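What follows is an incomplete set of chains from the complex, kept in their original frame.
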Amino acid sequence: DVVDADENHTIGLAEASTTIPFLAVMDDAFTARAKEHGMKTVILNGELDNAKQAANIETLIAKQVDLIVVVSSNPTAVIPAIKHANRVGIPVIALNAKLDEGAELVSYVGCSDYQYGQGEAKLLVEALPNGGDVAIVLGPPGDSPTVQRLAGMKSVLASHPGIRIVATPSDGFDNSRNLAVTQDLLSKYPRGTIDAIVAEGPQMYVGAEYARKNGRDDVVFIAGDYSKQVEAAIKSGALYGTVDQSPVLQGQRAADFAWRKLTGKDVPKESLIPLPAITRANVAANPAEWG
Amino acid sequence: MTRLRRLGLWLVLATVTLLLAIASPTFRTVLNAQNVLEQTSLLGIVACGMAVMMISGGFDLSVGAVGASASVVGAIVAAHVGGPLTLVAGLLVGLALGFANGYLIAKVRINAFVATFAMSNIVSGVLFTVTDAQSHVGAPALLTTAATGRVLGVPTLFLVFVAVLAATWFVLTRTKFGHYVYSVGGNAEASHLSGVPVQRVQIFAFATGGVLAGAAGLLLLGQTQVGQPSAAQAWPLNAIAICVVGGVALTGGVGRIEDVFAATLLLGVIANGLNQLNVSPYWQPAITGLVILVAVVLDQYNRRRTPGRRAGNPAEPSRPTALVG
Amino acid sequence: MLVLDDVSKRFGGTTVLDHVTLRVRAGEVHGLVGQNGAGKSTLVKILSGLYPDHEGRITVDGRVAALSDPRASRAEGIGVIHQEFSLVPQLTVAENLLLGREPGRWGYRQRRTEARARTLLESVEVEIGAPLTARVAELGPAVRQRIEIVKALAADVRVLLLDEPTARLSEAERRSLFAVVRSLADRGVGMIFISHFLDEVREVTDQLTVLRNGRVVASAPTAALSVGQITALMVGDELRETLTAERAAHRADDARPVVLALRGTAADVELRAGEITAVAGLVGSGRTRLCRALSGAAPARLELRGRPTRFAGPRAAVAAGVVHIPEDRRHQGLCLSHSVMRNLALTALSRGLGRWGVVRRRPVRRLARGLVADLRISPADIDAPAGTLSGGNQQKVVLGKALAAAPDVLIVDQPTAGVDVGTKAQIHHLLRERADAGAAVLVVSDDIDELLALSDRFHVLTRGVLSWSGTRVSREELLAHISA
């Protein structure tokens, strides 16, 4: 392929799932920014299935797209497919989820789930200066974000022995189950026996609102990600805060990098977006991007 | 005898509850009991509809998509129009989709798996396209109260569930339609020969299932305040599991709504109890699976010992039965 | 009152009814006879609204009847006793009796249904032999047959179609059914009566129509036809010679070796090589139970060729050469969705068709073709699904399945229920052949004449107890022993 500045480039996005609101906003931002650069986009749904994601990358190779952006739900599983793309000379950018060594990547754009967990833990430390007992509500067992975020949290809490993890139930990133899990925690730990509940995802607003309405103001709630519902819950005081990984920023940056690569400009090997903490203090100034 | 017949499941429920109450001091609090009742109710409502469809000889893999549609449509209507119209809209969505399922199955003669699997895909596709996969915020106060309120300490959601149970029980045992649901599920051909309006019964069974899935979707909206297109994906399999544990045959014609109630509570108590005991989320599915197995074996044993009241074939000790149902 | 004009029905390419014209007057019992597969049940199904795609015109009382579905047929006052039962196994007897016509508009009460069923039973004076609250799944075919009859009588009918109602009835029940038929006729109900028992057809019908290959070959007042003439009309010229009914020689011989014996029950029987043993009894007397015990379907203490044995299941019995033909062909005998060939080969497979578990196709096809010819299964298509065969032909497949295994002990429960006269003789011939080849055969049948024609030795069961045994007996004596 001769790179021609006037040629219409097509970039493929092998998405982990297109039906998760967060990722859907990222996809939209990616598409919009790509369009500004005059590039077409193709988005494939990986359905959170390793084999399906690998197959989608193969499909993009067969479609002869000019560049592939990969959002993977497993850091290893897509490596063989990316190697194939490397062999046929299609550049690959990893987005939102970091990949293992082994394949050649133009760049990684996103955040690290590890740092994300660290961000949540820092909020926790800030909310509980005197330490206390906390429960951590996990995502779907075994999924990469679940594992990485927990590891990140534990790394920070290791230097704060005053904060003890007393329970780690799972809500599977589901609103209704978050409510059930929160109810169970609150009945298991009556007033004064638990100090905070931290979730790995944005569903925490449901449980937090429940606690607020039922007078459990003794518990601090911290969510992950910044949806419109989380925003409202921070404003209402139900949530203490959250870590915001901007899907818009990530999508835009991936499109920018793709364009730079295809037009022969250099691209940084890694670009981590900031993971600002959102609390009551700055919620008004930072409206949520998705919901 | 008849009364004893299906005590099996209730005994398991009582035993499990007792064991958990002994093992966990927090399990036996009033607050926790309220929680259990509230947490099981949503899926219980879906399971009531699923039971009607299963007794009629089918099942519905689209209840999740239907529930999600009702919640999204409800949220949109609540945001733009508001009030009781939300209810109407959500239930109508459920009714229409249930009818569509029933039509495909009874008239076009597509089997229930394919019809409702395809329906689920189609509904989800439309929903994601319309909403761009984003959640919609908004629920009328009525729904919020229904989903999260308490009446004299009892969760309103549980009261709604009990009302649905009672209505389903009444329909199944005290109306001609209900009687026909059993006869069609037991032997559609014989029912047809006997003048039972088989197709109409099938269509209405699926319409009932659709309406209840829609109602559950609305209550989910009341509970979480958002209509989320990707919600409720686990409903179909979980509702079928509740029904099967409750003795509703996948082959149709057999099942009692009381036992579906027991199965709903059993699964709810286990899930809650394991959380109360701080069992690792990794172990929870395994323990749930084991308890289900034990419950079904005991229930079966109990039914086999009660003479002359077998559901289905009078199975001799060594006589094989159908694998399904 | 019921008139069929040029009624035809095709299944795909095959014409099953060919321009049939039939007239049933009020108060007339119209006999319909013909070989298995002649199209009798198809005619009944058309009238009950199952085949709205038939050709030709049907009028009831001069008005064209739109028989679009069973409800419409009912609305025309047509009641049906179906050959293959229209019962829902999961429902109770009472619920089945009133299915589709429960009292009330919307509501339903179990108790009211039971009360209504009870009055119904009293009015028709038929003893069902099972409590109204029993589930039909737990009942045998004889009881089901009676439920089917009462169910059809539940409606206020103007035309009643009886498709082989007596196939599983005892002598006494037959009598009471005939009484019901006669009183209905007196009330002006027109009836179509289908049966393979030509004597009884001659007894109860006024008018007779003979079907052959879907065509009406004769229609005349019954009195004008002898049994011989009817048979000749039914089968045509081809097969007449085989019809000379064989009468058993009654060659019971205590010197023959006992192959299989049941021990330690109140109904111990011994089956001898080369003999056909009959077991007679009323419905519910335990005949089926005896068959199941002998064939490994129920646990029992047995003696096989002099050695104490306990079969772990039918498989062990089959391996030892003991094969059982169950009474309920649709539920225990056949897989209706599978081809005739698959059904015929099943038992033979476990007796060693094929090597190392690999089944060779050609021998299986050859076996199936042979059986289809021997048993005159029609259509003679080994790939047709068994469910599309007529009732009598299905029965032949069940029988053929057992014969294919070349058993040493053959236990047959109701071998010829619903089989036409010609084939019945052929089946008797085959059973006799098996016995002559050295097999021990046990036959259970409600048809006394069949037992008498076939057997060397007789046993009578009364409430599960062996109440009489003998080698020579007259029809009257046997009847007396049975109802004693």
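Per-chain numbering from 1; labels A, B and C assigned in written order.
Rule of thumb we're sticking to: contacts are C-beta pairs under 8 Å (C-beta built on N, C-alpha and C of every residue); 3 or more make two chains touch, one makes a residue touch a chain.
Just so it is clear, the structure is predicted and the values come from calculations on it, not from any experiment.
Counting every protein chain in the full complex of this file gives the formula A x1, B x2, C x1.
The working rule: only the chains that are shown with their structure count from here on.
Chain contacts in this assembly form an open path, with each chain touching only its neighbours along a single line.
Comparing per-chain C-alpha centres with the mean over every protein C-alpha atom, the closest match is chain B. Comparing mean CA positions across the assembly, the chain most remote from subunit B is C. Work out the mean CA point of subunit A and of subunit C, and you get 70 Å between them.
Centre-to-centre, using mean CA coordinates, subunit B is 43 Å away from subunit C. For the pair subunit A and subunit B, the distance between mean C-alpha positions equals 33 Å. The touching residues of subunit B, counted against subunit C in their complex, run 173-179, 182-183, 185-187, 189-197, 253-254, 308, 310-314, 316-319. Across the complex, subunit B is touched by residues 18-21, 24-25, 28, 138, 141, 166-170, 174-176, 179-181, 183-190, 206, 209-210, 213, 227-229, 232, 290-291 of subunit A. Note for the complex: subunit B touches subunit A at residues 24, 26, 29, 31-32, 35, 38-39, 42, 124, 128, 132-137, 148, 220, 223-226, 228-232, 234, 271-272, 275-276, 278, 280-282, 284.
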